[in-house]
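Every protein chain but one is kept in place in this view of the complex.
Per-chain residue numbering starts at 1, and chain names A and B are given in the order in which the chains are listed.
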Amino acid sequence: MPAHSILRREHFDQFLDALKNRGYQVIGPTVRDGAIVYDELNAAHDLPVGWTDEQEGGTYRLKRRNDAALFGYVVGPQSWKKFLHPPAVRLWQADRSGKTFQIEEEKRAASKMAFIGVRACELHAIAIQDKVFLDGSFVDPLYKARREGALIVAVNCGQAGNTCFCASMDAGPKAESGFDLALTEILEGAEHYFVVEAGTPLGTEILLQVPHHPAGEAQVEKAGEIHSRTAQQMGRTMDTTEIKGLLYANLEHSRWDNVASRCLACSNCTMVCPTCFCTTVEDVTDLSGDHAERWQKWDSCFTMDFSYIHGGSIRSSTKSRYRQWMTHKLASWFDQFGSSGCVGCGRCITWCPVAIDITEEVREIRATDLRTKSNAKEPDDGNTGTNPR
Amino acid sequence: METLERILAEHPFLRDMEKRYLDLLVGCASNVRFDAGEFIFREGQEADQFYLVRHGVVAVEVFAGPSGQITITTIGEGEALGWSWLFPPYRWKFDARAVEQTRAIAIDGKCLRTKCEADHDLGYELLKRFAHMVEQRLDATRLQLLNVYETHT
Partner (left out) sequence: MAPSPFVVQRLRRETHDTFTLELRPVNPAGRSPFVAGQFNMLYVFGVGEVPMSITGDPGDQETMVHTTRSVGAVTSAVCRLKRGDMVGIRGPFGSSWPMEEAAGKDVIIVAGGVGLAPLRPVVYQILSDRMKYGQVSLIYGSRAPADILYQKELEQWRSRLDFRTEVAVDRAPAAWRGSVGVVTALIPKVSFDPQRVVAMVCGPEVMMRFVVRELEARGVGRKQVYVSMERNMKCAVGFCGHCQLGPQFICKQGPVFRYDRIAPLLRIREL
C-alpha cells in the first residue's frame, strides 16, 4: 500500500457508505443554527459544503466560500468529547424492594462511531483525554468502550483561524498520529480531490473498499504546501517556555484580578474546550422512589458550588475560579498527566462572550512575572503616590 | 520544707529571672491553697494579687446570663494567673475558681507595683513575662473565637 493515495470528491459518498456498511455511525460536521456542529451524517452533502467560519475573540460567523470545499472551515463550538465523553451518561440503575436494593451497572455500549473531519488539535485533545480516562490508576470502562469503537478520519486544516495557535502548542496543524485515515483536501481549477494517508491497518481496509489510486509526487507536494501555509497563518501564539513554573510562581499576580473583572464565569470556555473533562454526578429517583439512577454530567470549575464543602465554596470568587481553570489547563496538567492540557484550538477565545484571550493572559503575566525583582511588590511605606501597576 | 525562694526560682513563669529580682519578689510572696470549687477571685473585686500555680487547675470563668457560668480558659501547673493587678482600675474582670485542689504562690500586687515604680529594671523583667503571657492568651482566644469546629452556613 503506497504511503499516499488519492480519493476523488465524486467518490466521497462511497467512502461514507463503506463506513456505514461496516456498522459505523458516521458523525461529522454539518451546518446548523449558524454554526458548524458535529452530528450524524447521511451523505457528503450534509457536510458544510462551501462554508467557512470567521472567528475572533468573542466572535463566530459563517461565511460562504467561493468554492465547494467540504472542510473549508476551522473548528466549531463542539468537539469530539461530545461523543467520547458525552454530556450525560447513565452509570448505573438500582431498584429497591423493602430494605434492600439491587444495582445494575450500565452495559458497555458496543458503539461504533466513525468521526469525519477530525483536526490535528482535536487528535491531540482526544489523546489528552485518553491519558485521563485510560492511563491512570483507574480506567473509565464506558469511555474505553466508546474509544475502542471509534474510527477516526482526520482532516488536515487548509487554513488556520484568527484564534488558532495549535502550532505554539505542538498540536498541529498537520495530523501526525492517532488517526485511521488523514485527508488533505485539494481544490485546483476543476479538480477536487483528497490526498489520503492511512494511519492504521483498519484505515487501509476502509480505503480498499473505495475507488482510489496512488498519489503522484506533485499532489503530495501540494498537500505539503498547504500544511506549511496553514502553519504560518496562526492567528495567535503562546510562548510556552517554562509555562508551568511561570504560572505556579504567579498565583498571586494582579492580572488575575484584571481578568476577574471581565470574566462572567459563564463556563463557555469549559464547554467548548476539547480537553475539559470535569463532571458531576446526579442521583435521581422516579416518583415511586423505588427506582434510582446515577447519572454523570458535564460540570465546570466555573460554577459557584464546584468546590463546595462544609457550608461554603473554597473558590467563591470569580478570580479564583478563572485562575483554577487556566492554571490547571496550562500548568497543573503537566504534573497530573505529563503534558499541557491545551491544544491551541482557540475555541475558548472565540466563544468567550467578553473575548478573554488565554494567550494574552499568559503574555501579560510573563511580561510582569513576579519573580523579576522590579515586579515584586515594593514594601508599602504609605508614601508611594502612584500604584506601580 | 521548700523555701519560698526556691519555689519561686523554679516556677516556669519566673524562669531565668536574676536572683536580685527574685529576692524583691519573695518579700511580697506567700503560699496559698484552694479547695476544689473554691473561688480564688471574683469579677469586680480589687485585683491586688497574682498567682503562680504550682499544682492543680484553675478555671477563668464568666457569668454569661442565660448561658450560665462559662469557662473561658483553664490554667494549670507552671502557669500564671491574673494580670489585672498591673493596670488601673486594678479590678478583676472575670472569676477564677479552683477546679481541683490547687496550690499556688500568691504575690502581693500592690506591694509589687510600688517596688516596680522604684526599680524599673524589676518592672521590665516582670512586664516582659506578663506581655508574653498576654500574647499567648490573646492568640489562643482568637483561635477559640474562630469556632473552627462548627460547620459554617
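Please note the rule applied: a contact is a pair of C-beta atoms (placed from the backbone, for glycine too) under 8 Å apart; a residue touches a chain by one contact, two chains touch by 3 or more.
Please read all numbers here as calculations on a predicted model, not as lab measurements.
K.L.:
Of A:60, A:83, A:115 or A:133, which residue touches the hidden chain?
P.N.:
Checking the options A:60, A:83, A:115 or A:133, the one contacting the hidden chain is A:133.
K.L.:
If the missing chain were put back, which residues of subunit B would it touch?
P.N.:
57, 59, 61, 68-74, 76, 97, 99-100, 136, 139-140, 143-144, 146-151
K.L.:
At which residues does subunit A meet the chain that is not included here?
P.N.:
91-92, 94, 96, 99-101, 103, 105, 132-133, 136-138, 140, 251-252, 277-281, 283, 285, 289, 292, 294, 296, 299, 301, 305-311, 314-317, 319-320, 324, 328, 331-332, 334-336
Following the convention adopted for this analysis, only the chains that are shown with their structure count from here on.
K.L.:
Counting only Cα atoms for the centres, state how far subunit A is from subunit B in Å.
P.N.:
That gives a centre separation of 67 Å.
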